[in-house]
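Only one protein chain is missing from this complex, and each of the others stays in its spot.
Letters A, B and C mark the chains as written, and numbering starts fresh at 1 in each.
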Amino acid sequence: MLRFALFGAGRAGSIHARNIANHPNAELGYVYDIDTAAAERVVASFGGHLAISQEEVWSSDAIDAVVIASSTDTHVDLLRRAIEAGLPTYCEKPIDKDVERVKRVVAEAEEASLPVFVGFRRRFMPDLQMMHKKIRNGDLGRIETVNIVARDHEPPPLEYAKVSGGFLLDKMIHYFDLVPWFAGEQPSEVFAAGSCLVDPAIGDLGDIDTALVTLRFPSGTLSVIENGRRSVYGVEERIEIFGADGMLQTTPPYDNQVFHYTENGVERSRHVDYAQESFAHAMDAFIHAVEASEPVSPSLRDGLRAQLIAEAANESLRTNKAVKIDYDP
Amino acid sequence: MLRFALFGAGRAGSIHARNIANHPNAELGYVYDIDTAAAERVVASFGGHLAISQEEVWSSDAIDAVVIASSTDTHVDLLRRAIEAGLPTYCEKPIDKDVERVKRVVAEAEEASLPVFVGFRRRFMPDLQMMHKKIRNGDLGRIETVNIVARDHEPPPLEYAKVSGGFLLDKMIHYFDLVPWFAGEQPSEVFAAGSCLVDPAIGDLGDIDTALVTLRFPSGTLSVIENGRRSVYGVEERIEIFGADGMLQTTPPYDNQVFHYTENGVERSRHVDYAQESFAHAMDAFIHAVEASEPVSPSLRDGLRAQLIAEAANESLRTNKAVKIDYDP
Amino acid sequence: MLRFALFGAGRAGSIHARNIANHPNAELGYVYDIDTAAAERVVASFGGHLAISQEEVWSSDAIDAVVIASSTDTHVDLLRRAIEAGLPTYCEKPIDKDVERVKRVVAEAEEASLPVFVGFRRRFMPDLQMMHKKIRNGDLGRIETVNIVARDHEPPPLEYAKVSGGFLLDKMIHYFDLVPWFAGEQPSEVFAAGSCLVDPAIGDLGDIDTALVTLRFPSGTLSVIENGRRSVYGVEERIEIFGADGMLQTTPPYDNQVFHYTENGVERSRHVDYAQESFAHAMDAFIHAVEASEPVSPSLRDGLRAQLIAEAANESLRTNKAVKIDYDP
Partner (left out) sequence: MLRFALFGAGRAGSIHARNIANHPNAELGYVYDIDTAAAERVVASFGGHLAISQEEVWSSDAIDAVVIASSTDTHVDLLRRAIEAGLPTYCEKPIDKDVERVKRVVAEAEEASLPVFVGFRRRFMPDLQMMHKKIRNGDLGRIETVNIVARDHEPPPLEYAKVSGGFLLDKMIHYFDLVPWFAGEQPSEVFAAGSCLVDPAIGDLGDIDTALVTLRFPSGTLSVIENGRRSVYGVEERIEIFGADGMLQTTPPYDNQVFHYTENGVERSRHVDYAQESFAHAMDAFIHAVEASEPVSPSLRDGLRAQLIAEAANESLRTNKAVKIDYDP
């Protein structure tokens, strides 16, 4: 039974709390949030002790693992305390907005051989697992293109957009992890095109809400990721991987299984956000790896790699050129 | 080049005229209709000579084949003239409303070894051909059930319903031919349930417009055919054949290939009547068989068999019992 | 918090135990099974006390509700004890193989005004709920046909088939409840056609494994239900309701959301049994009704009605005629 300290009781933190509480091999030990009321709500629903201070958590010897789901600017300090304490950690993405800080903390975690899992949870969706397995099995032959379309249903609150680190770092980073995972190699170059089409207030922050990012891989594989902040017909997340011997494509899940035939044609209901279930699958993978003393994956370094792509994509946005990605430590 | 005499310039006759005109190995010789204006329109569009009388056609020696698409009550007399003239004939279904007359003319045609093709054109739709081939090839294993749903878009004019011979003989006869063709055997028993739900005027004629007919085959295979006279979302024609090793199912064709995603869900357009194209495929099969001196199929006897099923189904409607089908001549 | 006594710790009983344990407003009080080891396994997994005898349960005053999931021949006696104890009861279908016994116990339960819920759980599947709501809302206009295809993935063990009461009473009874629920009226007549195609051993028992049953309703609505015991491509359960103004159709759920495009075409995975989730929805509906002191639905009388249809269908199998259904007490 793994006892968790949870830092951060916001949206992601609450989901992690529920998944830990429901997991047969895990339970909540401590919950800390700078907003004590939020932490209290999590404790009331899912158990664990309300920590009054971070120190209360770190001084406990009844903790086996840590989840970092607090605001991005607190991640690195918490990671350092976890490294010091030698506690396996599940850290939400992105690691930090400052890529130099990320590089240092990744080096420190690797130096300490601490298993740190970074929250690229889409890798654990059953359908994407199946696609990955088929690709590794050679079913598609050489991978030629990877085409992703991902649209949120509604934009996040503007307050969130302000501190998110920008659209490419906050949202597209999921796919900067996913595409190399499918391709089996890291991209060497990126080109980004972006627009602010959904909400002018996002543009006023200097950010974008609609983007098309092209990746080029050393083998010649090409990939394009379309991301948007709003879709009237519900969330959209489609992945299509095309190779010499075939193609794999996800199909959208609907909120019911009914066709309605009318005088005007045939209607289906709206798409639903099936990526939500990936939180539980990812937590399960983390718990399993820690219990089995296996390496965690995606690792903190995977988090850094995806961020380096996002950094290069941001530079491409500014320069309107393809930008090479430098993975050197 | 096969020169045709066409009897009947109504809806089916006009379609046959166009298909003959467009066929590389066929042309229209004569067109006759009791409604001379209708015959004139066909000649103007698709060629051939306007026959003033039926005798003008039969006395010609420039005719190689006959199409009978006139009203049902004229079929048997025309068939007899065609037999006498030794001319291969494409005859629309049903052969005659009086099954005893049908039996006699089938015997006469067989006695004369005249190739007479009966217009069960659905057999020639490419998708159904493919299904039939897979079944004959054993892909489904033993056939267990055949499930057909067929709904017209709109009911025919009441005048047509009056002379059609009733819903089961006029409409469902297509499937009384199709299901045995798939099953590879003739049904031994039929049960019919019918209602008048679409138009009370049809009920006033003593007819029905909605029916569920169950067939039982000697091997134990079961089949149900649902037919209806009106569907607000367009024509419906679905066939599903289930066997020990798999299932084949047709998918509905839409009038365009576009999905429209809206705030309310996803919309497709209406179904279209893809069975229309089977007229041309059937005519081509007839022409090919005549040119190659091969037996025609479906034959006049196939027409009789389907009608015997329809007769038994009508008896079942009256008696509310399963009725055995007697195929003896 | 509703404390349950559970009779029967087999397949259905275990599912009910889990759903009760997971329900926020319910818990297991006692578990009894003639097979004590089975009851022990349920208690170990989901809580409650292991009852050594039935009397131990009935003499407790710490029970608020009863679940009857034991073998069919024990249902009526257990129902009588529940009536005596005045305990709201969830009873698995069928109530008893002897319809006269069913009639008596239904009368007794109604006399006692005891809420008894009968386990026609499909009514609670979200998609079917949505369809039912749309129909009641008039979206389809007058209902003309209801077409159900339901195939198990694999036949049950022969031992089960021996005591099940026959295919129509065991399996098709679900749809004998469902179709009238959609149609808004009880059928007046039934015709059944059946075959033994899957396993000759089932035929040796005098039973069938493939059936087509036609229902006729007073309004003229027609319905056909196809049921089978084995499907190589996974479970099949499709419902199509056709009315004057449109059609509703369920779509099959697949075990993943991936299309695989290959040289031979496009492949999807197999169907999955989405009806499993209906157990939890049905239990939730029962708990909710008991807590709110609302009438339970489907009631014991609904169970009797469905059984009367099954009885008439069995008579139709024997007589090869349509059989009128007599609902009189």
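In this section, a contact is a pair of C-beta atoms (placed from the backbone, for glycine too) under 8 Å apart; a residue touches a chain by one contact, two chains touch by 3 or more.
Quick caveat, the model's predicted, so the values are computed rather than measured.
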Problem set entry | Residue, one of A:14, A:54, A:89 or A:210, that touches the chain absent here | A:210
Seminar exercise, completed: Out of C:2, C:232, C:275 or C:289, the sole contact with the unshown chain comes from C:232
Exercise. Residues on subunit C that touch the omitted chain in the whole complex?
Worked result: 232-233, 254, 261-270
Problem set entry | Hidden partner interface residues of subunit B, rising order | 126-127, 130-131, 134, 139, 245-253, 256-263, 274
For this session: With the missing chain put back, which residues of subunit A would touch it? List them for me.
Result: 142, 144-145, 147, 149, 151, 189, 191, 193-198, 210-212, 214, 216, 220-224, 226, 228, 230-233, 236, 240, 242, 244-247, 320-322
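Note that in this section only the chains that are shown with their structure count from here on.
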Seminar exercise, completed: In terms of mean CA position, the chain most removed from subunit B is A
For this session: Using mean Cα positions, find the chain sitting nearest the overall protein centre.
Result: C
For this session: State, to the nearest whole Å, the distance from the C-alpha centre of subunit B to the C-alpha centre of subunit C.
Result: 42
For this session: Find the geometric centre of each of subunit A and subunit B from their Cα atoms only, then give the gap between the two centres in Å, rounded to an integer.
Result: 59
Problem set entry | Euclidean distance of C-alpha centroids - subunit A vs subunit C, Å | 42
For this session: Indicate the residues of subunit B shared as contacts by at least two other chains.
Result: 232-233
